[in-house]
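So the structure is just underneath, and the comments pick up after that.
Removed: one protein chain of the complex. Kept in place: all other protein chains.
Up next, subunit A:
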């Protein structure tokens, strides 16, 4: 650092002539005084032996000798700093490189330490680069981001991440559920009809030759030959080792998913904080750093200009709305809030109607399945089976646009509208899934009434659902398949025809109706919904993550193809940092919600007597205390200690204290930052004042 300042003083000394003309004019001006400040000088520093930026050239470029450059350069750099990163002009760099090469040849090998340090740094950079390249589809994602915007890119990035989660889950499932099954010999075949169990009989007569429609029907609903296959829970034999690993695999998958999602959402939070902390500089950032200087081609330039225009207009509009909200009288406030209350009640009513509809449809399914006419025609049977899914799909299709309309009437700013719409749609999607599960629970446990006629003997409704876990698995399997089929159908029957049809239509109408954009929030919520279904179903249908991997892989290529063939680039920006954080939060919510039915089934519902690895026990969890009691004494004591209050309460206390401490720390940092900002402002004012005084004094001196 000292070298630099001496160099600078030399440089400034040699360029005294720079100030001379101004002085001659009549006292140094304010700007020239400010230019002499050290901070400005560092900024303008250009390299060894060169005048700083902005100084007038006194001599010709050619007049400067290479030797002068080299000397100045050597004087400055004592260590082998990467001189590529220093802001030197071309001539200085050439001179340095020549002299450096000469030195290297003269002195032979450099010191070992510097050599190894350089090698280490380079190999670390290379490894980081390689890891980044290992991620599949990196180039595709970059291309999508460049062409369609950051929001679309974040959708595909989320899809890739969920694919990773599913691959890991299927690997865990295969290792902990499938392998132990075949380890101790082949599992038995489907049960025969006459069994003397008090809990009824589980009939899975293997039909010899089935008709083709029935085969398709079996494939799509998980019945028939699929019902007694590794796909569903019922197939697995009651072996103790298998039972333990089966149960543990659920917790392992949950833990892995949690551990992978949390760091990703934390980094998303950091990005959001960084972007949102510029609330005080949003306009200046939009004006000065929004323009991408690397854009080429009229189309892209036009698009970028449109995006900047849209962003500025949105900001101005939000400012207007906020200004209007600030000057509202009490009467107007009351009116606005009563309107909001009414609209919220309307939203709640719509959601309630949707959920009741789902519940009713599930009940209707069971009734309709009893009718003989339905049992004879396979197509009707399929339709009735998929009735709840159809209902959920219909509700998810119709209600979000209604929410968009309602949000517009509420008088919030646009960004708040988007958040509200997102929240409501998320609630709709996840809650309809929960209602489906609730109606299933109702059927399985006779409405939670253990003393009811049907549930008294075995604890669950053995007459209608001899193997209830397989039934739940089948429902989740159907939901997953239905999701895939509707995605395909929408793409083939709506998006492509619309593009083709309106592409042929001439004029503005055709262009307006034919431009489709990739609706990022809807698509991301669809992904999260699909993943929640898989998380719920992976306990009851062990191969579901594997099927989901295939589905997501297909979905990736399908969506990419649809994107590039039918969609135009987004005309509205979606801040990628907010998107990433909010959607990962919703994914965590989905994980938490999916844990509820699984944990409830494990702890509270008695397992089926006729199928599965847990048959004959009072609850699925009852296996764990039994297996713990077979472990050595010390392990038993340790594990039982973990379950007592003496461990849980101090743990809770310590976590609360840590959390309170972190919150207090964050608060104090925030206060420190605002104090420092205030200090910077004051310092700037001081500096300007002093410079003005200096100018005034020197002109006074000159006058005297």
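Everything that follows uses one rule, which is that a residue touches a chain if its C-beta (ideal position, glycine included) is under 8 Å from a C-beta of that chain, and two chains touch if they have at least 3 such contacts; residues count from 1.
Here, contacts and distances are computed from a predicted model.
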item: UniProt protein name of the chain not shown, from "Cyclin G2", "Calcium and integrin-binding family member 3", "Glutathione S-transferase" or "Histidine-containing phosphotransfer protein"; value: "Calcium and integrin-binding family member 3"
item: Among A:179, A:258, A:684 or A:697, residue touching the chain not depicted; value: A:684
item: Identified contact with the non-displayed chain, of A:138, A:183, A:309 or A:371; value: A:309
item: Residue of A:203, A:284 or A:679 in touch with the missing chain, whole complex considered; value: A:284
item: Which residue of A:263, A:297 or A:372 touches the chain not shown here; value: A:297
item: Where the missing chain touches subunit A, by residue; value: 31, 34, 39-40, 42-44, 53, 61, 84-85, 87, 89-91, 271, 274-275, 277-278, 280-285, 287-298, 301-302, 305, 308-309, 312-313, 316, 319, 680-681, 684-685, 687-688
